[in-house]
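As you look at this complex, bear in mind that one protein chain is not there, while each of the others sits in place.
Just so it is clear, A, B and C label the chains in written order, and each chain counts residues from 1 on its own.
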Amino acid sequence: MIINHPLLGPRDAAEFVYLGDASLIDRPDWQDPLAAEKFHDYLYLRDNPVGNHRELWYHEQGDRSWLVVTRNTLTHEIIKVELATDVARKRGRSR
Amino acid sequence: MSQPHRINGGLTDRTQALHFTFNGKAMQGYAGDTLASALLANGQRLVGRSFKYHRPRGIFSAGSEEPNALVELRRDAHCEPNTRATVAELFDGLEARSQNHRGSLEFDLMAATDLLSPFLSAGFYYKTFMWPKAFWEKFYEPIIRASAGLGRLSGQSDPDFYDKGFLHCDLLVIGAGPAGLAAALAAGRSGARVVLADEDFVLGGRLNAETMQIGGQMGSAWAAAAGGELAAMGNVRLMPRTTVYGAYDHGIFGALERRTDHLADTTGAPRQILWRVYARRSILAAGATERPIAFANNDRPGVMLAGAVRTYANRFGVTPGRRVAVFTNNDDGWRTATDLAGKGVEITAIIDTRKIRPLASIPGVVIMTGAHVTGTAGRKGIKAITLNTGQRIPADCLAVSGGWNPNVHLTCHQRGRPVWDNDISAFVPGGDLPPGMTVAGAANGTLTLAAALKEGHATANAALKSLGFTPSRSQAPVAEDEPRTLEAFWHVRAGRGRAWLDFQNDVTVKDVKLAHQEGFRSVEHLKRYTTLGMATDQGRTANIPALAIMAECTGKTIAETGTTIFRPPYTPVPIGALAGRARGKDFRPYRLTPSHKWASENGATFVETGNWLRAQWFARPGEKGWRDSVDREVRMTRASVGICDVTTLGKIDIQGRDAAEFLNRIYANGFAKLAVGKVRYGLMLREDGIAYDDGTTAHLAENHYVMTTTTANAVLVFRRLEFARQCLWPDLDVHLISATDGWAQFAVAGPNARALLAKLVDAPFDISNEAFPFMACASLSVCGGTPARLFRISFSGELAYEIAVPARFGDAMIRALMAAGKEFDAIPYGTEALGVMRIEKGHAAGNELNGQTTALNLGLGRMVSKKKDCIGNVLSERAELNRPDAVRLVGFKPVDRAESLAAGAHFINRGDPADMDHDQGWMSSVAFSPMLGHSIGLGFISRGHERMGEIVRAVDPIRKREVEVEITSPHFFDPEGERLRV
Amino acid sequence: MRYSAMRVLLEGLTGNRGWKPVWRDPEPKPQYDVVIVGGGGHGLATAYYLAKQFGQQNIAVLEKGWIGSGNVGRNTTIIRSNYLLPGNEPFYEFSLKLWEGLEQDFNYNAMVSQRSILNLIHSDPQRDAFARRANAMLLAGADAELVDAAQLRRELPFLDFDNARFPIRGGLFQRRGGTVRHDAVAWGYARGADSLGVDIIQNCEVTGFNIDNGICRGVETTRGNIRAGKTAVCVAGSSSRVMALAGMRLPIESHVLQAFVTEGLKPLLPGVITFGAGHFYVSQSDKGGLVFGGDIDGYNSYAQRGNLPVVEDVCEGGMAIMPMIGRARLLRSWGGIMDMSMDGSPFIDKTHIDGLYFNGGWCYGGFKATPASGYCYAHLLAKDTPHPTATEYRLDRFARGHLIDEKGQGAQPNLH
Partner (left out) sequence: MSKSVSEPASEYRLHPMPFLGGYDQVFSGLSLREAVGLAIVSIALPRGNPAGPALEKAFGTALPEVGKSANAANDKYRLLRLGSEQVFVLFEHATADAESEIAALIGGAAYTTDQTDSWVALSVQGARVRAVLARICPLDLHGGVFAIGNVARTSMEHLGTIILRTDEDQFLLLSASSSAQSFLHALETSIRYTA
């Protein structure tokens, strides 16, 4: 596979390490009254769709950036590639 | 004449005779021959035996679809089994042997199985060999295994080298037949970067096998000229002898280039190169494969594909027979007759299944239309054919054509399914091609020459346009379309005897019918039950006729019946090529510590730790075994001072205004308030609350830390930190860079560590206990100006430091340390002594931090802060991770101190049976403690911390041992930690 | 119809005209006591044991394609019970014991071949871990044998003992491990179940569940609605997709695992060999092909095909331990969809929806589990209590913190 890195252009997916569902960005608040349950769902119940999947890839043999790749799990077509930092900020993560 | 079947013409070089042997018999061919064409030239019809019935087999095709002519090439370790003679390029000195027979090829003792064929129908083995139970493995299976299989591997290491590479292009053209050449010419002339690959060693594909003309030239001559033009273009890479075997995601192709397989001397250069081709667009122009018609005893040597017979005559100047008959359902078969007749070969009959007017008349030839071949005669090579009329016609070669199947394989390597085309009665590429791929020529079902050339040209131009190139103005090469009508005809019902579909695996028409009868009607069930298409040729000539017969049985169309899935590779690829250079010591790179050279000069034995090589111990003369060395290293370190290269520990340079906050969230214990100049031990959890890694982090300067990780986890921890910094807290100002390789780091441990270091640390830096206490760190200089970092940390439990210098000084540093330590009898110690000392001190290492243990299990539960946000603390509180009977890390001593302990033993309470229900835990690490004089162990046992002094059994049934052990504190040596603070 | 050598002889003499379909092709009935969704090895085995051991009569197996088209039809055919953890080892040992009597039990030769499985050891910590595991196996009544490099060299002289990047220091044998002809397992269970009255319905895809007040009453399919007393899902790589029809999210990701076979070769390898420092395992089939595999590709996928880096990685591992296979040619590769769970261990459990049961999360270890998975699932369906060897395969174990993590990789499915 080839991942079109937003900064570097197309790179072989072999340069990357796969993590999984991009919802791993949405780490719950540790002080939430339901923290135990939310952390369980966060860690263990991830999206596993047939079709488009937003997922985290790490460019370990490259610029060390984490990417959010939208990829079809049936065709492997990659629809979108974003810097995970940008996605995280958009999702309200900061400090 | 040594080559009785050699005739005039063809592309071989008659001035270059090549000598080779087949089954030890000396033969001769010419440059440009394949082994198959040379064997045919020498009149060798019988070349192998089939898989199941050991039937005699001859050369069937002239290409990579060959099911029959599989041979072993070369000898000894170079022996290459299952090689298709039809694609093996002849070279001087080639040795070839037939395979899969017991006794000689001519008199194969296993041929008796053919007599049992009524009992060996498809799937018979699923129905028998069940009684008595023990007989399967001891008796039946070994017999089946020995008679199955095909060629033999030598059992020796492959002596050849292989390499891999990467190619990038705008357009990959797969196949250099007419369509592929036309496409490559169009693309090359436009300036695009083109790769043109073909599995053959000559460009041109069928052009070399036919007598057609392009632009007034012989097709083969045109192909040679086109090759010349392409070779002269700097933007085109011509790759003959290269099979594009797989189409992978996003335009990446696997291609195997054979570099030395056609050479007698293969030493030095890589035998084959596995290319990963990154193509923005691709054109599949892989041609088509002819298919046979099934009839009784159609598997005898001499029965061949009609197109192959033409290939041998036109390209190689070889006639496969002296009296050739043709059996066809299409116009193409007639061409075999006219081409061979034109070369003076006797044609005895042309049998066409169609009721048509004869397409040619050749004097003396029996021409029958609307007729069938119903049988053949001749045990090891046909002598005659019989027709449905009962007529018997002599023939030593029967050229059969059932039409052509486009080579759609690569179009199906992703999601594509081919679609049935009634016009040519064959599957053609469907709509769902790999992105960027188009198909041209015969592979696309465009089976005539002029149309294929035009399509190649047009397809290339369309691909170029989509890439933004301006196509050149050149026109498609001009030729005439040959007649190509066909009426589907799959098998002859009349006739006595079995009719073969899969020649190699011995699958007959009857087997397909039996599969249907037994309910194996899905094409995949058919394949799996009968083994149809699972041989080395993947059923290239067998599958479609078999599908047609299954369709007949079920009353469905072939389109409804569908095909099995084509999967990579298109043709088989040696494992050696797929592995490339990665073998032996080159399997993975080595990482060497800065003191490696010094250590190897000083008696070190090295051990692989991940990719690192580390000194395990340093043997001294007179030491009888590794234990002597290790015991000495421990004793001398604890008595005076020892030095150990600890560079392999991961080092991560962490900087930023928020570095402290970041560390505080990464580690389970607090890091927010670590003062500059101090080091702290940290425990990292995974988000699921399991202990992950541990190490020390030093606060070097404001906003500047250096973290150490375990050797094994250095890369993984870095990855996790990047995840946290980019995905979880993207606005924390914190930056990471690996410093593992940058610093040569040495542990200096033992009562004289300070005295030794004092000789090296530059004035005025003060390393006294007061000025530089336990857990202090500093940047300073050593040995007269070399920058260094000093950490007062201890893994051994001794007064200890770790001193780091830039890696380029590592070799000099170990020599300086040893020189300065001479007066203290300083010794180097390796990973074994390191391990012994850490066990004596009860420190957890990899065997304890195995990804299954919690801080609680490790006795570090209190380190996990509940007062801050950090990775893993929420889920570490889950109930079952905190059960009162959870295992705890404790120490173990053998009750009988003379006994030695074994890691991996399980703990069972005294009086309990030794079974899984009574399993109390396990011994994780053991060592002989030279300080205590007996074996000690660390291990996990249920409620261990409450059971000090209790005696349990350490059972080790795998080594048939059992030792009674006493549960103790894990801190065996200097439990109060007095030595490291002095 | 009973299969035997005599039968083969008789049929052979009479033109093989008497063989009957191995399973019927019935129309689905409107109602069954138990509907099993998924006609793979586990589903067919479940039906077989439900009928045979637990006396259930009215059972259907629904398969969206052809039976055995999932992972039982595309794997590396290995059976073994060399597990470490108490939640796993007794279960897999139970499975191995079922394999040992399977062919006589269902009267079909699935070629269960206990040729042994070997895990190579390359370092001291690895030996410690394997010793712990071997002892766990013995404590659970399985067999295990720890050998040193010298013995291995005598048994398997073709391994690279002299020049390996990661030296071979020994190995853990399970002599009772081995291989089974994978397709035949599906066919044998299908034949056995069919003969006990189970309806095996191919080309019947489940498109929804009829859930009413928290109770599952049956399934909607491409061949109509079918009512069911109990609905048992058993669809491996499709687990997430199918259970989503019931509104459930699972601790499972679907990943592709590639496997490979070479051209046929005369007997070369005695048993199954697993490289301990790379990703490679291999055995030789009765037909002579070297059947081998390695790591999963590592990204979520339902594509049943993989990519080159893993192909290369696997072959590199192969050449690293047995450089004699360089000239063997890779003939065919394929990809199966693995239901990778969050701790690498499976589920055999009721769901929170009454009447709906789930079996899945087998990662790439499902094949060897087939008999026990079927047996234990049948036990759960028949008795509503877990079989004693499958008590820990619960869906709520992550919430409780009861992890069954053999590899210690945590909630990272692609590392299990």
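Simple rule for what comes next: a residue touches a chain if its C-beta (ideal position, glycine included) is under 8 Å from a C-beta of that chain, and two chains touch if they have at least 3 such contacts.
Remember, it's a predicted structure, so these values are computed and weren't measured experimentally.
Peer 1: The complex has one chain that is not drawn here; which of the drawn chains does it touch?
Peer 2: So, taking every chain into account, the missing one touches A, B.
Peer 1: Of the residues B:I549, B:L732 or B:L980, I need the one that contacts the missing chain.
Peer 2: In the complete complex, the chain left out is touched by residue B:L732.
Peer 1: Touching the absent chain in the whole complex: find that residue among B:G785, B:P884 or B:G949.
Peer 2: Result: among the candidates, B:G785 touches the missing chain.
Peer 1: For the chain that's not shown, point to the residue among B:P4, B:G165, B:P773 or B:G977 touching it.
Peer 2: B:G165
Peer 1: Among B:R322, B:R354, B:K380 or B:R581, which one is in touch with the chain left out?
Peer 2: Checking each option in B:R322, B:R354, B:K380 or B:R581, the one touching the absent chain turns out to be B:R581.
Peer 1: Footprint of the hidden chain on chain A, which residues?
Peer 2: Chain A touches the missing chain through residues 7-9, 11-12, 14-15, 61-65, 83.
Peer 1: Across the whole complex, list the residues on chain B that are touched by the chain not included here.
Peer 2: Interface residues of chain B facing the absent chain: 161, 163-168, 193, 269-270, 273, 276, 278, 581, 586, 588-593, 611-612, 647, 653, 655-657, 703-704, 730-735, 737-743, 759-760, 762-763, 781-787, 805-813, 816, 819-820.
Rule of thumb we're sticking to: only the chains that are shown with their structure count from here on.
Peer 1: Could you see whether A-B or A-C has the larger number of C-beta contact pairs?
Peer 2: The greater number of contacts lies at A-B.
Peer 1: Hey, how far is the Cα centre of chain A from the one of chain B, in Å?
Peer 2: For chain A versus chain B, the centre distance works out to 28 Å.
Peer 1: So the centre of each chain is just the mean of its C-alpha atoms; given that, what is the distance between chain A and chain C in Å?
Peer 2: Computed from C-alpha means, the inter-chain centre distance equals 30 Å.
Peer 1: Could you tell me which residues belong to chain A and also touch two or more other chains?
Peer 2: Expected reply: 1, 12, 19, 40, 43, 74-76.
Peer 1: Can you tell me which residues of chain C touch two or more of the remaining chains?
Peer 2: Residues 303, 307, 399, 411.
Peer 1: Looking at the complex, which residues from chain A come into contact with chain C?
Peer 2: Going by the criterion above, the answer is residues 1, 12-14, 18-21, 37, 40, 43-46, 48-50, 53, 55, 71, 73-76.
Peer 1: For the complex, which residues does chain B have touching chain A?
Peer 2: The touching residues are 248-252, 278, 414-415, 435, 658, 661, 687-688, 715, 719, 722-723, 726-732, 736, 869, 873-875, 877-878.
Peer 1: Any idea which chain C residues touch chain B in the complex?
Peer 2: 3-5, 7-9, 11-13, 15-17, 19-23, 25, 65-66, 68-69, 73, 86, 89-90, 103-104, 107-115, 122-123, 125, 127-136, 138-141, 144-146, 158, 160, 163-167, 181, 183-184, 187-188, 202, 262-268, 278, 284, 286-288, 303, 305, 307-308, 311-312, 315-316, 318-320, 323-334, 397, 399-403, 405, 407-411
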